[in-house]
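Omission of a single protein chain aside, the complex is shown with its protein chains in their original locations.
And then subunit A:
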Amino acid sequence: MKPAGDERTPDGGERAEPRPDREQLISLRTVDRDGGVVVEVDGEIDGLTAPRLRSAVFDAFDRVDGKPVVVDLTSVRFLGSAGLRALFDMAAESVNQRGHTPLRVVVDHTRPVIRPIEIVGLDNVLALYESVSDALVH
């Protein structure tokens, strides 16, 4: 069967690697903690996977009961513009629609995450924390 992508490699070979589905690219876990609800993200956030992050965080908004929602991005290996847009929208939703405390975003200094956030200036907009415990305490 011809592969869906019709990719050619320089030696004329056919595409070898299987296509990951979005469940392989991102994994999400929501954990109830004393100080709030933590959504742990592992993997890549791009146009394919950002909708899953969005719905996980919106579900968390539904159950926080006034406590902060924390998005933990320390295990994220890629963050593209669709992910940045999702973070912006979720932060706006937390305040404007839900009247909650602003969404808290945990990023360490891993370049693939902090670099795009800084390029587009979201470091001035998002409530950023260096660890989940910091985000839950403050």
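Just so we're on the same page, a contact is a pair of C-beta atoms (placed from the backbone, for glycine too) under 8 Å apart; a residue touches a chain by one contact, two chains touch by 3 or more; residues count from 1.
What we mean here is this: contacts and distances are computed from a predicted model.
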Legend entry - Per UniProt, the name of the complex member that is left out, chosen from "Ferrous iron transport protein A", "Molybdopterin-dependent oxidoreductase", "Carbohydrate ABC transporter permease" or "ATP-binding protein": "ATP-binding protein"
Legend entry - Options A:Arg29, A:Arg63, A:Arg115 or A:His138, residue touching the unrepresented chain: A:Arg115
Legend entry - Touching residues on subunit A - with respect to the absent chain: 4-12, 17, 19-22, 25, 44, 46-48, 51, 78, 80-82, 84-85, 88, 111-112, 115-116, 119-120
